[in-house]
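Okay, handing you the structure first.
Note that one protein chain of the assembly has been removed; the remaining protein chains are unaltered in position.
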Amino acid sequence: MSDTISEIKSGGEASLAKKYSQLLARQGILVAFVLFLVVFSIFSDRFLSTDNFMTVIRQASIIGTIAIGVTIVVIGGNLDLSVGSLLSFCTVLVVDLHDKIGPTGAIGLMLVFALLIGAINGYLIGYLKLNSLIVTLGMLSAIQGITLIYTGGQNVDIQNQEGTWFAFFGRGYLWGIAVPVLIFLGLALIAEFVLKATTYGRKVFSVGGNPAAAVFSGLRRNRMVFSTYLLSAFTTACAAIILGSRVMGSQNNVGQGYELLVLAGVILGGTSLLGGSGSITRTIIGVLILSFIQNGLLLLGYPYYAQWLVTWAVIILAVWLDIASTRGKIFTSFS
Amino acid sequence: MATLAHKAKSLVIEQPIWLFVAACIVVFSLSTEHFLDIGNFKNILVQTSTIGLIALGLTFIMINGNIDLSVGAVLALAACLAVDLQSSIGIPLAVTVGLLSGVVLGALNGLVVWKTGVDAFIVTLGAMIGVRGLVFVYTEEQSFYATDFAYADFGTSSIAGIPTLALLFVVLAALMHWILSRSVHGRNTYAVGGNRQAAIDAGIRVGPHMVINFMIGGFFAALAGVTLSTQMGAATPNLGRDFELWAITAIVLGGTKLTGGAGSIVGTLGGVIAIGILRNGMNLLQVPSFYVLVIMGTILIAVLFIDRQVNRNAEQELNV
Amino acid sequence: DMKIGITQNNVGVDSYQTTYEKAFKEAASKTDGLETVVLDAGGDVARQIAQMQDLIQQQVDAIIIWPTNGQAVVPVVRQAHQAGIPVIITNSNIADAGQEFIAAFSGPNNITQGEYSAEMMCEALDGKGQIVQISGQPGYTTAIQRQQGFEQRLAEACPGVEIMETQPGDWNREKAQRVMENFLTKYDKIDGVYAGDDNMGVGALNAAKAAGRAGDIAFIGATNFAVGYEAMERGEYYGSVYQSPVDDAEAALQTAIDVINGKEVPKLNYFDTPKITQSNMSEFDKPVF
């Protein structure tokens, strides 16, 4: 009798523990994040300060803003590697136009061109159904070339840096919070709402989850895919405004390599590259983790390349944990 | 004769990239005098051999349904090891260590892909960042150079008038073609990539099979690092950045599907040579470097588009 | 008639290199009977080697190379030499092992530049203080040499100035700005910043201004860019090294022409790169790049 009772009891505990561990595993990325913060705070007294946190989040805001758009593209079932050179293009354009036609015109015109490039991506991938990896890779190269042709290879600068309200986007503060952070988090909030609560968002998830079924249900795959590229171009353009305003100038290759950092952040956040699942909130956590790794290791005095090794491990472990928890097994079962 | 024509036709349909190569040759030989020289073709072969060697191994991995984004970083590590170690353990051993590093990292990537079930794109994106970190940890940002010119001499040497590196590439390409199309391992590579579950159900040991292909990929990336370092007599930590993208591009242009299960070494060869000829021809024509970027990007997309047009079956297609 | 080929490092990475290319083409077009082949390696050693091979294949009369890496191009320089084509190195020298295969080097002395910056730093801080360093793209000879010159000279001339930390800024202003932000949170007291060029120096200045700490810090760069010159005018930037890409390009071309014509040229052809600070900047034109 007592045997049975203890058995039931231990069984109950086990299942409770299991529940918790499952919850933990599913929120693996959050757990990793908190763990990170704790470890770094223990080892570096500089780490755990509002100042430092604000710096890190502000630095993450550029990658983060782009990652919002790229997350939407990836949920829709595609990739966007062109954001790096698009960021260069937009920054160069807005900075260069600033002194020529003023900040309003510069921002407006730059947005038009950004959306135009987004539309080209979207047309090739959405309507012509070409592979997104290769198309955006080609665009990566082409846009970089166009940027260089536009400037003739020269750096661009804003002359009167003190006297322009353009400085607000990269350097300003509102309610004591840096404006880039506000832009980043504000866009994220809107994007998460759009994805989770609107018909548009639902359609993106459907198209990414099963394009054929979406079309068979009367959704327009081509139009949806097209629109996701407009969005990633838009968020990239926003990031360019932050970047241009922060630096008040730009080199032609300023965005080089951002595409991979952005993708790493999106992946860390657990958005599946197969499409149909993902979340902006988790992407933000992914991007912040990358930023905190960089900042934390630097504060601890490691050379900058140490962060690459840590990033390697963190990417694989985070995604592994995610997969293992839905699979219910740590390792795959096939031989 | 008829079968030859037939073969040529099916080659064009299955691998329109060769048509593109032919077009490039015609255009460049009409527009620049040095293009048709034998010497220039030797150059093109040597120059393409680096991306080409990477692409040989990567073709296996991609037909297998995986991808390896870390090949550029692996190339750098192997090159640095092979050059740095030769003063202490001699050239043959140093080269062996360099090649081994590629095989080991390939095995690591493969094991992680197999055991964790994380997509190869993600695993090797991580490795692409991390292995570059390893390179910097090892080199502490410094470049190494080979004190012994014999090492660099190998890179510029010729056998029977053909550059050794070009010869090596061609011979290995033939070998890899043979393995892929004739051997059981090669055929299983298609099976695993074409339908992984079917391969598992048929009793093919898919995990170890994939690990072997990752090791082959790592080996070839490392070999490319070694041959490149013989051309430089040196190795730098930044070596091979973006090479993975060019190799993947060449492979896809050659008709290998990113989803796996289809592709060929002959196609990859076409892709690699197409890129090599384009670069060489544009150098000869002195196309300004900014325009080269635009042209390369545009051509990449155009070839993809043409390939789709050639291979599509309009009647079977749905208006989706 | 002569034909000169050039393979540059990475045009478009910053204005310096772009202005160099423009000046080179301009100077070439003014020379009668000169044909040039202008190529760019895009920062990739492998591509630069391929371009060297293509130039050898075209049998140009001389090759000018702006090395992406001073060591890795030695064998291909040797190859050109063996093919009987004289090689002129521009802007940043190649490794010692390659010296016997080159006709001449023409460019700034990057080690000296580093030394100059060290001396200016010493002056600005009165021989005492804590500084940070933002270096150029890792692995690039120019970056390495400037850092080397700076560190050696600083240790000798100014043992009281301590370099707390060095991080690369990749010749990139935004990257340098981020690096500086982290330095600012990490160190409460920073007296000086040495940046491998003004592009990065101004990035660091931006960060310090945003943190309200620019006034306490002496900023010293190299390769005076227009933005650096302006910051100096505003009194925010201490000094830099004046280096003209136009001089750089013209010197390289002239050296090549002289070599082809069989004139004697000095093996090491340094052009002048003086210190520029707030106090003597009026003697210099504002850089066009």
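Just so it is clear, A, B and C label the chains in written order, and each chain counts residues from 1 on its own.
What we mean here is this: a contact is a pair of C-beta atoms (placed from the backbone, for glycine too) under 8 Å apart; a residue touches a chain by one contact, two chains touch by 3 or more.
Everything that follows uses one rule, which is that contacts and distances are computed from a predicted model.
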Refer to UniProt and select, among "Dihydroorotate dehydrogenase", "Ribose import ATP-binding protein RbsA", "NADH-quinone oxidoreductase subunit K" or "Inner-membrane translocator", the name of the complex member that is left out. "Ribose import ATP-binding protein RbsA"
In the intact complex, which of the presented chains make contact with the chain not displayed? A, B
For the chain not shown, which residue from B:Ile38, B:Ala160 or B:Leu318 touches it across the whole complex? B:Leu318
Have a look at A:Phe216, A:Tyr302 or A:Phe331 and name the one touching the chain we're not showing. A:Phe216
Residue positions on chain B contacting the omitted chain are 182-185, 187-188, 190-191, 194-195, 197-205, 261-262, 315, 318-320
Kindly note down the residues of chain A that lie in touch with the hidden chain. 22, 197-200, 202-203, 205-206, 209-210, 212-220, 276-277, 327-329, 333, 335
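To be clear about the criterion, only the chains that are shown with their structure count from here on.
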Taking touching chains as linked, do they make an open path (line), a single closed cycle (ring), a hub with spokes (star), an all-linked set (complete), or other? complete
Just the number, please: Cα centre separation of chain A and chain C in whole Å. 35
Distance between the centres, which are taken as Cα means, of chain B and chain A, whole angstrom: 30
Two or more partner chains touched - positions in chain B: 136, 289-290
At least two other chains touched by the same residue of chain A: list those residues. 148, 153
Quick one: in the complex, what on chain A touches chain B? 124, 128-131, 133-135, 137-146, 148-149, 153, 211-212, 215, 221-222, 260, 263-264, 267, 273-274, 303, 305-309, 311-313, 315-316, 319-320, 323-324, 327, 331-332, 334-335
Which chain B residues qualify as touching chain C in the complex? 34, 37, 39-40, 43, 46-47, 50, 136, 141-145, 147, 149, 152, 155-156, 228, 231-243, 279-280, 283-284, 286, 288-290
In the complex with chain B, residue positions of chain C that touch it: 11-12, 37-40, 42, 44-47, 49-51, 53-54, 57-58, 69-76, 78-79, 95, 97, 137-139, 144
